[in-house]
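With one protein chain withheld, the remaining protein chains of the complex are depicted in position.
Let's look at chain A:
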Amino acid sequence: MEKMSRVTTALGGSAISGRTMFCHLDAPANAISVCRDATQVVVAGRNIFKIYGLEEEQFVEKLNLRVGRKPSLNFSCADVMWHQMEENLLATAATNGAVVTWNLGKPSRNKQDQLFTEHKRTVNKVCFHPTEVYMLLSGSQDGYMKCFDLRKKESVSTFSGQSESVRDVQFSMKDYFTFAASFENGNVQLWDIRRPDRYERMFTAHTGPVFCCDWHPDDRGWLATGGRDKMVKVWDMTTNRAKEIYCVQTIASVARVKWRPERKWHLATCSMMVDHNIYVWDVRRPFIPFATFEEHKDVTTGIVWRHQHDPYFLLSGSKDSTLYQHMFKDASRPVDRANPEGLCFGLFGDLAFAAKESLISGDSNRKPYLGGDRRYPIFFFKKPDLTEQFAHVSSALSVFESSLESKRMDWFVKTALLYLLGGKPFAELCDHNAKVAKELNRPQVSTTWTMLRLMFSDPANLSTPGPNNISKLGNLPLMNSFSMKEMGTESRLDRSKGESRQDNIHLEPGNSLINSNNDENEETEGSEGQAEYMFGDAELDDDDLYSMEHEIQAVEEQEYTLPQEAFPLRHEIMDNPSVPEHLQQDKADSPHASGNEAEVMCLTPIESLSLIAISQPLFSPHLPSRFFCPVVREMLSHYAEQGDVQMAVSVLIVLGDRIRKEIDDLTQEHWYMSYIDLLQRFELWNVSNEVIKLSTCSAITCLNQTSTTLHVNCSNCKRPMSNRGWICDRCHQCASVCAVCHHVVKGLFVWCQGCSHGGHLEHVMNWLKSNSHCPAGCGHLCEYT
């Protein structure tokens, strides 16, 4: 009752006035607190403990409480609080673990009243009971909270949080017996002051320390907490379980949080590190501070509203040794500077545009949006409140629908699907693509394809691969050149080169035995260097390999995909360099290794090269095709700029080497990227993959080699194996053990889909040549196709 009357007098009396002002302190402040009638403020820190009077124009130093020749550590304050009922009573928390009370009514210079040294570690917080004169609560680093009766020499009760250091304690404003405590491990506990044995409830509020908490002055159940995780959270404590109702994400760890008087949704925060500003947030709008005070030059350590019923004055102390009084009207408003426009595309090409109403209102051309009121206010409305000086913010949202033509990209999809980019002679490709374009009613494109065919293909279309091959051999090691050349000629003669080559070796032992052997060895062993050389070069190498396969297994149709395995196989090669011939076998069979298909599909750089190689420039007797290059280059740029990057890329691929050197790599890469992006947006994965494959830019082709991860489960415990494919983290078993040799399989692993046993590819293959049952002895009749 007494309190009520006082409050009314305080408000009824002369209204608080003043301006934004500051004064220099002698030392950094750790905490500040005001007396009830808002006329004085106490500043405490390691080396400062003073009382300042708040006057109209300035701060006036009233009293220095730090007395004595050699000030003891009891003066080194981590926190200070002025009693809100008894204006002569102050309490401080000292860094050495002492809790000290001060009586300003004492006549002597030393105002120290009581000294409690019960805490073993630094005391982080002291808090007076809001209505009870003699009750003081403290929270310390040692994990205990203590309640003191100031009429006694010792604490009345001790509360053990059982969970690390206490960072803040706050009596509830409304519940006489309740207080909240926040902890370094992220917990918040609620206690009943009468029951020191056990907390009433506990919940985890933050990850990492909770530095501060504050009860809402009006709303009984609301508790705001701030933590090192840079968040301010508002909890509703009235329900059974503490419920997070608001969350504000700040940019630095939150050191203090204080509800703004008379404003239900507002709270002020300051941070512990890096950020020196004080923010006032509207918790309903957590993305932008409602107001900011930017005066301090170092971190703000203490904030307090000057009067518990006045929302316009905020006091703050800082490490920069200043004490500020901030006027709310002088605060900067980030909202004013924020960009109020927003723009976004919808899934079907609709465009939404939000802007301040004032900007749009002049425009009368708009049709109402079908989805609802077109002037849809996005931001909440503030009740017009003159004293708040808060800009009335409302925005209008316009949605622009794209016309029915939105299906107009059909041509793109069809074209992408129907175009042929490789696999046939150049002229045929052009013809085909011209036809596709014509059918889609795009005459210009169609004509372009026809023109290209005329420009670049030779009427006498007799390809002579021989010379090309020889020219390519130029950059091979000399050792190989001999046999390669031979192969080149052979390849034109007949398709069954395998035999003829074998003959060759047998027939001419004196001539090329060493070379051939070298050649063969390198290919079969597949050392890394050799492998690269195979990728880098033409189809003849591939043929060469097919020839070996013919002998082992005649898998005609698979031949063209065989070289693809070169990549995955390289792992295998490194594992078992001494096993000869397995490379060929793998090549012949790996298309059937079901488990590896995903990988195989992705790693196919060889094919592209061989396809491009088919379309080698064919020197025409009359106009050199190079003559057209500038024209074609311009044409491509034209298409690309018009937005038809599809055409540009398709032509680029079909023309291949004929045009590639004319256009700089960056542009090419840019086109490729755009086209691939488009294709993927239309979910044309196959086409996009083909384009990647056929592209000659290294930056593009490598796209295919990303995300080639294969996820496997452990064969013992059936859980996913996270780190490595061959040892399980959980059961510590080597999961993929070869059923034949009982060693770990680290490369290609083939398994039976019936009984799920398997092992090294070549081991399983050999086994199944002579057996029909599973090598693991499970009795399953494994089929191996």
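Basically, a contact is a pair of C-beta atoms (placed from the backbone, for glycine too) under 8 Å apart; a residue touches a chain by one contact, two chains touch by 3 or more; residues count from 1.
Here is the rule we go by: contacts and distances are computed from a predicted model.
UniProt lists the omitted chain of the complex under the protein name "Sestrin 1" (options: "Sestrin 1", "Cytochrome c oxidase subunit 3", "Ciliary neurotrophic factor receptor subunit alpha" or "2Fe-2S ferredoxin-type domain-containing protein").
Across A:M273, A:L417 or A:L781, the residue that sits in touch with the chain not pictured is A:M273. The chain omitted from view is touched by exactly one of A:G186, A:P209, A:P289 or A:G759, namely A:P209. Note on the undisplayed chain: of the listed residues A:L73, A:L454, A:V631 or A:L666, the one touching it is A:L73. Against the chain not shown here, chain A presents residues 28, 46, 70, 72-74, 76, 78, 94-97, 117, 119-122, 141, 184, 208-209, 211, 228, 252-253, 272-274, 276, 297-299, 319-320, 723-724, 727, 729, 732, 734, 743-744.
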